[in-house]
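Note that this complex is displayed minus one protein chain, with the remaining chains in position.
Then we have subunit A:
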Amino acid sequence: MSDILVSEQSAPGSGGSGRPSGRLLEVDDLRVEFRTRDGVAKVINGVTYHVDAGETLAVLGESGSGKSVTAQTIMGILDTPPGFVTGGQVRFHGKDMLGMSSEERRRIRGEGIAMIFQDALSALNPVFTVGFQIAEQFRIRRGMGRAEAKKRAIDMLDQVKIPNAKGRFNNYPHQFSGGMRQRAMIAMSLALDPEVLIADEPTTALDVTVQAQIMDLLAELQRERQMGMILITHDLGVVADVADRIAVMYAGRIVEEADVYDLYAKPAHPYTIGLIDSIPRMDEKGQQLRTIKGLPPNLMNIPPGCPFNPRCPMAQPVCREKVPPLLQVGSGRASACHFAEELVNRD
C-alpha cells in the first residue's frame, strides 16, 4: 500500500496548489504564532527558503529565532496549541503540505521528509530497544516481518558505523554513549530512505570530538543518498564544512541567504557580520571575545522597522520605520537590510 503512495508523492508538482517549480522542498512566506496566556508571540514572520536534492541548506540563528519552529512546521509536529500557522505554504514536490489531510502528511513523515533531534537521549523512547525503534519503521511502514525488519535495522546501524551492530540491536538507548545514540537516531530517521533530512542541532548535546564525527557522518550520508538536508544550528563553525547555502534567521525572518563562501567572505547583513565576528579566533588570543550587544527582541512586541535595528551598529532612522524586505543582492544571494548593496560592494 505504501508503495503506491510513494510513487504518488514522487511525481513532481502533482496537483499542488502552489506554482510547480520543480523544487524538492520549499517554505514560502510561512507565518506561525504562539498564542499564550500572556499574549501572541509572532514566532515566524514570513520565512522563505528551499532545499533541493543533493544540497545542504544550513539555517543559522540564535535561540528563539524560529529555526526549530520552522522545521517543526515542515514536519507537522508543531504543538498546537499554542502554535498556529497563520499564513504561507510548505511545498513538497510542489504540493502544499499545510493543506493536506493528516493521513497524507503522516505518510510523508519519515518517508519523504525525516528529522533528527538535538538530544537523542530524550528523543529515543527509553523503554524500547534501539533495534526495536529502527525495525519498527520497516515493520509498520513497510509491512515487513520481524526477521526481515531486524536484518534491515542491523544494516542501518552498520551504515551509521555503529560497531558490532548485531550485538547492539537489543540495547536500550541508555546503554549507548551520546555519540552512538545520535548515530542510532540518524539510522532510524534514514530507515525509509527519505528525500529530505532535517537535522535540528544534531551535535549540540555532544562532546566536541564527537560533534565532528557526527557532522562527517551526516555529510557523507547526505552525499551518498543525494538527500536534501536542512541543517539547523547556531554554530557557525559546524556549518562551514558541510553546508552549500546558509540562511540566517533573526526574529522569525530570514535576514540573509547566500552561498557558504560568499557569506563568510562578505556578509551582507549587519547581523551576519556580528555572528562571524563573534567566532573566537586563534590569532586573536588574549583579546576579549566580541559579542552582539543587546538581546533578541521580545516576539510579543517586535520593534517597528527592521527587527535588528536596536542592536545594529549601522542603524539609521529609516531602519526604525521600514521593514527591509529580503531582496536579491548580487548573484544567488539575498539580504534583508536597507544597506545590503553598500555592504556587498565594500572592499
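Operating definition for what follows: a contact is a pair of C-beta atoms (placed from the backbone, for glycine too) under 8 Å apart; a residue touches a chain by one contact, two chains touch by 3 or more; residues count from 1.
Here is the rule we go by: contacts and distances are computed from a predicted model.
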| item | value |
| --- | --- |
| Per UniProt record, name of the chain withheld from view ["Menaquinol:cytochrome c reductase cytochrome b subunit", "NAD(P)/FAD-dependent oxidoreductase", "Putative aldouronate transport system substrate-binding protein" or "ABC transporter permease"] | "ABC transporter permease" |
| Given A:47, A:60 or A:75, the one touching the chain that is not displayed | A:75 |
| Among A:122, A:226 or A:328, residue touching the chain not depicted | A:122 |
| Option from A:46, A:110, A:252 or A:274 whose C-beta touches the chain left out | A:110 |
| Subunit A residues that touch the omitted chain in the full complex | 75-77, 79, 106-111, 114-115, 117, 119, 122-129, 136-137, 140-141, 172, 174, 188-189, 192 |
